[in-house]
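Structure in structure tokens, see below.
Note that one protein chain is taken out, while the other chains of the complex remain in position.
Chain IDs A, B and C follow the sequence of writing; residue 1 opens each chain.
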Amino acid sequence: MDAQATVPEAVPGVAPGEAPAGAKFALERVVFFSDAVFAIAITLLVLEIEVPHLPHDAPPHRYWEALYELVPSFLAFLLSFLVIGRFWLSHHQIFGRVKRFDVRLIWPNMLYLLSIGFMPFTTAFMAAGRNTFVPALCYNLNLLVAGLLVWLLMYRVEKLDLAAPSPDQGQTGSPSVVAAALLSIALTFVIPALSQFGMVTIPLWRRLFRRRSAA
Amino acid sequence: MDAQATVPEAVPGVAPGEAPAGAKFALERVVFFSDAVFAIAITLLVLEIEVPHLPHDAPPHRYWEALYELVPSFLAFLLSFLVIGRFWLSHHQIFGRVKRFDVRLIWPNMLYLLSIGFMPFTTAFMAAGRNTFVPALCYNLNLLVAGLLVWLLMYRVEKLDLAAPSPDQGQTGSPSVVAAALLSIALTFVIPALSQFGMVTIPLWRRLFRRRSAA
Amino acid sequence: MDAQATVPEAVPGVAPGEAPAGAKFALERVVFFSDAVFAIAITLLVLEIEVPHLPHDAPPHRYWEALYELVPSFLAFLLSFLVIGRFWLSHHQIFGRVKRFDVRLIWPNMLYLLSIGFMPFTTAFMAAGRNTFVPALCYNLNLLVAGLLVWLLMYRVEKLDLAAPSPDQGQTGSPSVVAAALLSIALTFVIPALSQFGMVTIPLWRRLFRRRSAA
Partner (left out) sequence: MDAQATVPEAVPGVAPGEAPAGAKFALERVVFFSDAVFAIAITLLVLEIEVPHLPHDAPPHRYWEALYELVPSFLAFLLSFLVIGRFWLSHHQIFGRVKRFDVRLIWPNMLYLLSIGFMPFTTAFMAAGRNTFVPALCYNLNLLVAGLLVWLLMYRVEKLDLAAPSPDQGQTGSPSVVAAALLSIALTFVIPALSQFGMVTIPLWRRLFRRRSAA
């Protein structure tokens, strides 16, 4: 039996009958390009935290004060790191089910990456604005747009019939991110400083949506 | 039957008769290195948008004004994100057809990456210069050079006979980018502030060139 | 004989019975995403070194003085490059033994990456603060947290029974980093300026722990 002939089925992106050279990369490249954008956006976050420069003979309490001043920046870094991590996981789950490359995935994916690549700005703006109304609203809108775009991406994958059938959690990931972002935006109008806690409810929404789709 | 002997055909970058170890990486590495450069250039764009730092008790309208001031930066970010995304797609299509690695691809590819890696500068310059003549010209020249270099890369691939035969759209991608960049440069001399809209015509040029090559 | 059925064993991340398409990427993507974060964090370190801008006719001795002023930054860059390199190697060794993807690895891995992504800040803070008490403590705490998180990751891998059995050095890597970080923290309270030399003891701890586990 010819082992070679069955390899294309095991390698995503190579449809039977297609030229195997190059085609093998088609899906891989989209995924690795996306991974790189996520990784850079998540790591650039730290560049937005301004390093305190104190005189050389500054006593320790001055350093503690300088760090205390940066607490909003630290919290924003932490939150955005976890949020971008969560968005990466959604991307990971969606593309984990994609069986073959389709050029119509490129632009929905690129727009999703655009919303992720914008997060270092909204994160720094939120930290600089001490989480007051406008900066908090911008941040939460960015989350909402990213959530909608990952939903669009998932929808496109389903509609193009690119996804392997699966009853897994990937299917409730995007709606719950959107629900949590909407809650955050609603909270912005009441208590902007605490509005980001809306994101903490992601697991609750996921449980809710999973129960409904199981019912 | 010797499975080993058939592997090279399935793995791009392994020419028959070449040592398979290591050679498997030759093409992959060029592609992933290029992907990383694209991903970094596209994500660095956001670092050039200056985050507004307002006093802590600034009223919301001050924040809205600060954001309004940044509109040229946002538009430049958006445009360059999509343009670099389009250039990445051209690269993706060209290398998707490359059957094997050839060292003579390295330098045309590196020069192409150089023109991409320079875009965060020209983007920020255009945004800072409010799209007046000189900054708009620099930006559009950068697009033109990148368009010419991706054309050169495609030409090299064809000439070295590295590409799998294909009647696909990859062949009209580069000329249409060049045509759109030339239109943008012409517009710069008339209405610099709107010159970037030349890039919007890429799909029109593609349709035109495809019809002509079909004729 | 069915070649297809045996592929999953050779390809990490493909559990038997799972759809092979896409699943092949599951583990690879986590690893390459992590690699990208390590690579970015390690390369961003250099951005924190401020480039001296002297008047054009400044004599050479002014340049030497400017470089001398930067010695703490150079040392911090060098140390953090090697430390992040060491942490990357631990990650490399742990995932080198992982046989298949498990979603429960995602968050311990993400937290580990968070501690790595924070290092450009603590490195620059230490360099700006000339290694006095508070900055040195923050830096050493960052190392400790990263050391504990890589230990947690290793523990999770063992507990989920994802690792191939191996008597190799990967098993003593994390405890020795934690021990060295604890020593660095202890030194911070005595001679903060020299506290980072605690990291130099990593090889000694490794030898010690290996001897104990062999006994």
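Keep in mind that, in the parts below, a residue touches a chain if its C-beta (ideal position, glycine included) is under 8 Å from a C-beta of that chain, and two chains touch if they have at least 3 such contacts.
Source: prediction; values computed, not measured.
Participant: Of B:54, B:67, B:138 or B:208, which one is in contact with the hidden chain?
Facilitator: B:138
Participant: Using the document's contact rule, name the residues of chain C that touch the chain not shown here.
Facilitator: Interface with the chain not displayed, on the chain C side: 1, 3, 6-7, 9-10, 12, 28, 31-32, 35-36, 38-40, 42-47, 49, 51-54, 56, 58, 60, 63-64, 67, 77-78, 81-82, 85, 88-89, 92, 95-100, 164, 166.
Participant: For chain B, which residues reach the chain that was dropped from this view?
Facilitator: Looking at chain B, the ones touching the missing chain are residues 1-4, 7, 11, 19-26, 29-30, 32-33, 36-37, 40-41, 44, 47-48, 106-107, 110, 113-114, 117-118, 120-121, 124-125, 128-130, 132-135, 138.
Keep this in mind: only the chains that are shown with their structure count from here on.
Participant: Since chain A and chain C are copies that touch, just let me know if over half of their interface numbering is common to both, same, or not, different.
Facilitator: Counting which numbers both chains contribute, under half are shared, so the two copies meet through different residues.
Participant: Rounded to a multiple of 5, how large is the rotation, in degrees, that superposes the C-alpha trace of chain B on chain C?
Facilitator: That pair's rotation angle lands at 180 degrees.
Participant: Using mean CA coordinates as chain centres, what's the gap between chain A and chain C in Å?
Facilitator: The answer is 23 Å.
Participant: Which residues does chain B have that touch at least 2 chains other than itself?
Facilitator: 36
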